[in-house]
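What you see is the complex with one protein chain gone and the rest in place.
Note that the chains are named A, B and C in the order they appear, and that numbering of residues resets to 1 at the start of each chain.
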Amino acid sequence: MLVIMKKDATEAQVEAVIREIEALGYRGIPMPGIQRTAICTIGNQGPVEDSRILALDGVKETIRVTKPYKLVSRETHPQPTIISIGNVIIGGEKPVIMAGPCAIESENQALTIANLVKQYGAQVFRGGAFKPRTSPYSFQGLGEEGLKILKKVREETGLLIITEAIDHANIELIEQYADIIQLGARNMQNYSLLRQAGHATKPILLKRGFSATIEELLMSAEYIMSEGNTQIILCERGIRTFSDNTRNTLDLSAILSIKEVSHLPVIVDPSHAAGRREYVIPLSRGAIAIGADGILVEVHNDPLHALSDGMQSLYPEQFAALMKEIKTLTK
Amino acid sequence: MLVIMKKDATEAQVEAVIREIEALGYRGIPMPGIQRTAICTIGNQGPVEDSRILALDGVKETIRVTKPYKLVSRETHPQPTIISIGNVIIGGEKPVIMAGPCAIESENQALTIANLVKQYGAQVFRGGAFKPRTSPYSFQGLGEEGLKILKKVREETGLLIITEAIDHANIELIEQYADIIQLGARNMQNYSLLRQAGHATKPILLKRGFSATIEELLMSAEYIMSEGNTQIILCERGIRTFSDNTRNTLDLSAILSIKEVSHLPVIVDPSHAAGRREYVIPLSRGAIAIGADGILVEVHNDPLHALSDGMQSLYPEQFAALMKEIKTLTK
Amino acid sequence: MLVIMKKDATEAQVEAVIREIEALGYRGIPMPGIQRTAICTIGNQGPVEDSRILALDGVKETIRVTKPYKLVSRETHPQPTIISIGNVIIGGEKPVIMAGPCAIESENQALTIANLVKQYGAQVFRGGAFKPRTSPYSFQGLGEEGLKILKKVREETGLLIITEAIDHANIELIEQYADIIQLGARNMQNYSLLRQAGHATKPILLKRGFSATIEELLMSAEYIMSEGNTQIILCERGIRTFSDNTRNTLDLSAILSIKEVSHLPVIVDPSHAAGRREYVIPLSRGAIAIGADGILVEVHNDPLHALSDGMQSLYPEQFAALMKEIKTLTK
Partner (left out) sequence: MLVIMKKDATEAQVEAVIREIEALGYRGIPMPGIQRTAICTIGNQGPVEDSRILALDGVKETIRVTKPYKLVSRETHPQPTIISIGNVIIGGEKPVIMAGPCAIESENQALTIANLVKQYGAQVFRGGAFKPRTSPYSFQGLGEEGLKILKKVREETGLLIITEAIDHANIELIEQYADIIQLGARNMQNYSLLRQAGHATKPILLKRGFSATIEELLMSAEYIMSEGNTQIILCERGIRTFSDNTRNTLDLSAILSIKEVSHLPVIVDPSHAAGRREYVIPLSRGAIAIGADGILVEVHNDPLHALSDGMQSLYPEQFAALMKEIKTLTK
């Protein structure tokens, strides 16, 4: 059980709660947060009788943590979350299409691709300014320069912008430039970054770690939501398995497992999972057929020379074909 | 390199080939087969100059084994394999639907389910007579009694019959009763059984082992085909991963990876992968949308009392709904 | 629950048991075995009240199957199983060393290696006559010719012989030539072969499938033991994971997990797991330090030209060094 104190609770009130928890035979440990103090109850095997605790001064509420996550669960919030940004709706009837290059390389490259994906029907432009790269010697992105280019893309095309934050410093910067802040697979359990994302005023797209269970993904979303940001989109992007026919194994059943227990929208990134552009169109069809709320794909005007980890970017004409197929599927 | 001898090649001819291989600096090892002797060349790093070997008496051909599989590959056989059984076509334009219970429990159960799945549009009836069960104390199937029931199902409904063979003795028996012989995931690398299946006169449905790579699956199909049986259907049924939201992780990209390198048809079994009946309809939609040549699903008139490993059997009305959705998708 | 009928139980007695099970509200399904009939009770959630069943004619005993395995468990048989063959003891205080080539290539090769490994202290000679190979075009072993060579090795060196059986036909043949019959990882769930091994008069070495859980391994051992053969040695040989630094990931904790719940001896095969001869010595040290009852290693007089899947065979001098280290460890 978690005891949530009011914002203005005093230290004496916190201590009184801990004494009460100890009187019940457990231990109470204060966890000071940015906006409030919570007291964690340790040592109980089942539910704690909380009536006397709730009666204490300074106590806002208690949270029974039978499931490891709570706010992101369908139990707490049965209706699906729908995220509206401008006139784009995520989690509604139509799938949202997010497309663009792996990395922003130049203004010209970004605008060329953005105009293409817009023309074929994308609503959101993706492109990395800060790239989390396995090697310190790989291209790490253009940084704030890239964010400025993304801002220009939005001004010129009207597309929404999504880009990845990889640390405390750039999440604040990105909040100023982007419409959706992406947290990548490698940072899915960077709890400090998740907490900070919980204070952002922009929606968060949280990618599943490549070896995270669905429960762990939802717990990470709970970190964000427990800090106040309820606008979260989850993203399946392939998991690490023994199978070597694709870069990662796209786990399309994740769409179903997430929607069964959570109200959050789920999109699918087939580009990173497949690592092969030929697979992106059929896997996108599969994702939509199974019920994904959208897809996130890499598109490049010159895929063979893209600054990308793999060779997964679609040619513009492949993206056009993909959009046509999605329209047929969702008629 | 493999040197294939003619059927009537003499021992002296085999020895002459071995001497020639040794003269080239390698080793030749005879592998007597049921219908022919092959001589395996060991020790060569690259292609072997085979003109002098081909000129020897008794030599039929040489096979360069740069890829580990050959007969099942698209290189050798660019056109997709289409398997016709009666008026059912597997690998053609329409997906084939194979449905029925996990195990044949009784004549009444089998006929009830068969009539239901036929009514909703299935073409093939599945049901196990010999069950490979993890525990020796689990129900192992009705054996030949089950096969007789399956024969009756075919006579009464006109549905084709598929059932699993688990050893030498029952593969011969099943060949007499069934239209398609299934080899299960646990036997995917039972090479002795694969060879025997290569001599069967009925098509083989070969399930991917739950931790087999696509290459290993194709090599196992090669075992069957190298013995003469070219009628092989491959089946993706989920792989073993760390992910615990489903019983196994359905790897729908396997459809693409197989079709890229092989001419064999691929069907998908979502029931065993998901282990949850609620997931079977959407995963089937996904499989068809990605390009599967059919699906293999468990359906039971009384799923809660089915003799099945998990709780994955569809209710008849769920199967009806599934068939409706597949029709919409493939219009 | 499983009802075991006496050997001479009549059909009428079996039917009476089934009626009694039905009277309790469950279903009873007869499973005719080679030596006895068992009746499987289906539909019960918890333990079945069996007093009335035990009172029926022809009933030998009932087996409560709360755990999926029973005979191999420490609950049933708290003392560790010790297997004595000649003067070799497996499962006792000293680790047993099984060594030899991947495949028997010739009499000369086998005798050369056997004499070397004997000289350095091995007690059991390993060598494949029937090889389960991923590709049908790979060397499949010398067959019975190889078994004859193994027999000669035993006669000349006094070493015990272990070799792999891959199907019904060769398990009977191997029983005549070898001291220990090996069942390989790919056949760990070939239940038909397991049952047959249960009727063999020689001890069985059962390798863990490369994606089998410990429970599945024990269930497969239970298949053998439930047919009457209690002389079983288990073998950890690496599992399939995402990790690519070794061929398979050697799971040395398996030694502990098996010994915790089962009385069977466990040996470790580091050669197949590592796929690198440099790793075999330290991994063997680790296996012995953790508590393995022995090791199974590949040794070849000419490793670079061995007919082997990988390059894992030790040079004779490496084997000599390994034996020295094991002696130091187990002083």
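The working rule: contacts are C-beta pairs under 8 Å (C-beta built on N, C-alpha and C of every residue); 3 or more make two chains touch, one makes a residue touch a chain.
Just so it is clear, the model here is predicted, and its values are computed rather than measured.
J.: Among A:Q189, A:N301 or A:Q318, exactly one should touch the missing chain; which is it?
T.: Of all options in A:Q189, A:N301 or A:Q318, contact with the hidden chain holds for A:Q189.
J.: Among the options C:I174, C:L252, C:V299 or C:L314, which residue touches the chain absent from this view?
T.: The missing chain is touched by C:L252.
J.: For the chain left off this view, which of A:S226, A:S271, A:S284 or A:Q312 is in contact with it?
T.: With A:S226, A:S271, A:S284 or A:Q312 as choices, the missing chain is touched by A:S226.
J.: For chain A, enumerate the residues touching the unshown chain of the complex.
T.: 2, 29, 31-32, 38, 40, 42-43, 63, 65, 68-70, 132-140, 142-143, 166-169, 186-187, 189-193, 195, 210-211, 216, 219, 222-223, 226, 240, 305, 307
J.: Contact with the hidden chain only, please: which chain C residues?
T.: These residues touch the chain not displayed: 211, 213-215, 239, 241-246, 249-257, 260, 273-274, 278-279, 282-283, 285-291, 329.
J.: What is the set of chain B residues that contact the non-displayed chain in the whole complex?
T.: Listed in rising order, the touching residues are 211, 240-242.
In this text, only the chains that are shown with their structure count from here on.
J.: Which chain lies the greatest distance away from chain B when centres are computed from Cα atoms alone?
T.: A
J.: Going by CA means, which chain is nearest the middle of everything shown?
T.: Closest chain centre to the overall C-alpha centroid: B.
J.: Quick one: report the Å distance separating chain B from chain C, using the average Cα coordinate of each chain.
T.: Taking the average C-alpha coordinate of chain B and of chain C, the gap between them is 28 Å.
J.: Using mean C-alpha positions as chain centres, tell me how far chain A is from chain B in Å, no decimals.
T.: Distance between chain centres, rounded to whole Å: 40 Å.
J.: So which stretches of chain C touch two or more other chains?
T.: Touching at least two other chains: 211, 240.
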